[in-house]
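After this line comes subunit A, so read on.
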Amino acid sequence: MFDNILIYFVLIPLVMLAGVALSQNIKQIRAVAVTGSLALTALSVYLLVDYLKLRAAGETAAMLYTDSWQWFAPLNINLAVGVDGISIAMLILSSIILLTGSFASWTIMKPKAFFLWLILLSTGVFGFFISIDLFAMFMFYEVALIPMYLLIGVWGSGKKNYSAMKLTLMLMGGSAFLMLGLIGIYYNSGLNSWNIVEIAENGSIPHNWQMFLFPMTFVGFGVLGAMFPFHTWSPDGHASAPTAVSMLHAGVLMKLGGYGCFRVAIYLMPQAANELAWIFLILTGISVVYGAFSACVQTDLKYINAYSSVSHCGLVLFAILMLNTTAMTGAIMQMLSHGLMTALFFALIGMIYGRTHTRDVREMGGLMQIMPYLAVCYVIAGMASLGLPGLSGFVAEMTIFIGSFEQGMADYVGGHGSLRIVFTIIACCSIVITAVYILRVVGKLLLGPVHDDHHRQLTDATWWERTATATLIICVAAIGCFPNFFESLIKFTFSPDIFKVLGMIQ
Partner candidate 1 sequence: MDATIQILILAIPLFMFLFLGLLGKYLSHKLAGILGTTAMGIVTALAYYTAYLYFFSGDPHFQDGTQRLQYIVFNPVWLEFYGNLHINIGFLLDPISAMMLVVITTISFMVNLYSNAYMRDHHGVFEKGFQRYYAFLALFSFSMLGLVVATNIFQMYIFWELVGASSYLLIGFYYTSPAAVSASKKAFIVTRFADLGFLIGILVLSYYTGVFSFMDFTSAPVEGLADTFKISTDTAAAVLVNKFTASPVPMFMGCSVLTWALVLIFMGGMGKSAMLPLHIWLPDAMEGPTPVSALIHAATMVVAGVYLVARLFPLYLQETAALEIVTVVGALTAFYAAMVACAQVDIKRVLAFSTISQIAFMMVSLGVCRPEYHHGVGYMASMFHLFTHAMFKALLFLGAGALIHAVHSNNYTAMHGLRKYMPVTHWTFLIGCLAIAGIIPFSGFFSKDEILTACGEYSTLVYIWMSAVAALTAFYMFRLYFLIFWWKEHKVHDPHHAPHDQPWCMTLPLIFLALVSCVAGFIPFGDFVTFNGEEHTFDLDWTVAGISLTVALISIAVAAKMYMKENPLPDKMAAALPRLWDWCYHRFYWDELYMFITHRIIFGLVCKPIAWFDRHIIDGTMDAFAAITNKASCAIKGLQSGNVQTYVWVYLIGALLLGTVTYICLL
Partner candidate 2 sequence: MDSVGSIIMYVIIALSIVIFSVLAVTARKILRAATYLLFTLFATAALYFQLDYPFLGAVQIAVYAGGIVVLFVFAILLTSNPGDNSEKLESKKRFTGLVAALAMALVGGYALCTRCAALLPDMQSAGMQKIGETLMGTGYQQYLLPFEAVSVLLLACIIGGIVIARKR
Partner candidate 3 sequence: MDLNILCYLIPALIMFCCGVYGFITRKNMIAILISLELMLNAVDINFVVFNRFLFPGSMEGMFFTLFAIAIAAAETALAIAIIVNIFRAAKNIDVREITKMKF
């Protein structure tokens, strides 16, 4: 069991849990958290390198490092693991955000309990990304959800009770649909298997069942992916959550939604995905512009960012629904990009909030003069968000637009309706709206004269804050500057799947 590298993605967090539980003081807790997340980062990078090596050597299986251990044998439930390029990308993302999140919560109160829950959450996240067994996936998915309640409820701010409850209940509502969908897949795939790869390769879910199960799973994951109209947990939840939790939640957990939509809903039920895509295209297309427009008039920094996440994550689901290699590649890139950049945003907002004790843009101004480091980072994050070339957002969005346009035009020219193309153009409009709200915030918050003279005494970032933000910025810039590396990693590794998916459709 322990010769499989993937299992360490769950074991390390578990060891970290034990370590934190045994720690005596905050220094030890920090040490455990940072060491552990560094180890995870290193592991994921190693995995990436090794994986690329294997692929270069001509490995063509859909999933590598697959392994399976019997668990609930009579029901064929196994602890099956395996990764492809997407999972690896997500693992890297998660470990980086966990690392930076640890830095960002350097001085959190009640650190022990906080880190216990945080690491439990990440255990769920890592477990989710390495699992290829529907049951295990679902279990890890829920493991990742519930710590949010306490993390927000105990360490949050504002109307945290309401937000925490709303977030938890809505996400659990999603997982209710999801559970039904997953069990339905199990019974109707004709294989009595929970293994995604097996079902995808050999299973045949009858068409009418697909039409029922696809919406179930897609909505189930879509709730976490902040799909309109199930996104309302996001603004409140993010606004109330403590920094590291917002980071992990927006940065990683929301990606669980997109990942799940792809990995389960579309991967296993392509026909239904093709036929029902229009419903969800409309919803996600609305998400994209709707989130952006909503963000334009918010005054709370976290609300702005939360709505921006709705918009960006909507783009992820939107691109996935294009059922086209390019757009899907873009979707994965967008997940990576949005994960990093929104984590950066939330980290910065947390740091600013920690100093000014307000998140209302109307009560701040001219922070560039007071805390230049944080302000510059904020501008960079904003630029990434509005899709400046050289930063990650541009690459992702462009790939999505090109892919969506390709598919949309193919539909239009092929006489399959103009829905895709219309919504692609609508989605394109988001680049302008994004610019509007990002610049609005940058202008109000960072530039201009100092709004509140009390803010003049505030200090700039501390070293741990610098570490956290710098790491994220480097990652954002790395993706933005060398996109082909990341994109070909993803595309190369998952194109067999997608071609299969598309092959099944056509």
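The candidates came about this way: all candidates are chains of the complex that A comes from, given by their letters.
Quick note on the criterion: a residue touches a chain if its C-beta (ideal position, glycine included) is under 8 Å from a C-beta of that chain, and two chains touch if they have at least 3 such contacts; residues count from 1.
Just so you know, these numbers come straight off a predicted model, no measurement behind them.
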The one of 1, 2 or 3 that touches subunit A in this complex is candidate 1
Enumerate the contact residues on subunit A facing candidate 1 in the complex.
-> 166, 169-170, 228-229, 231-233, 235-236, 290, 293-294, 296-298, 325-326, 366, 368-369, 383, 386-390, 394-395, 398-399, 401-403, 405-406, 409, 413, 424-425, 428-429, 431-432, 435-436, 439-440, 443, 446-449, 483-484, 487-488, 491
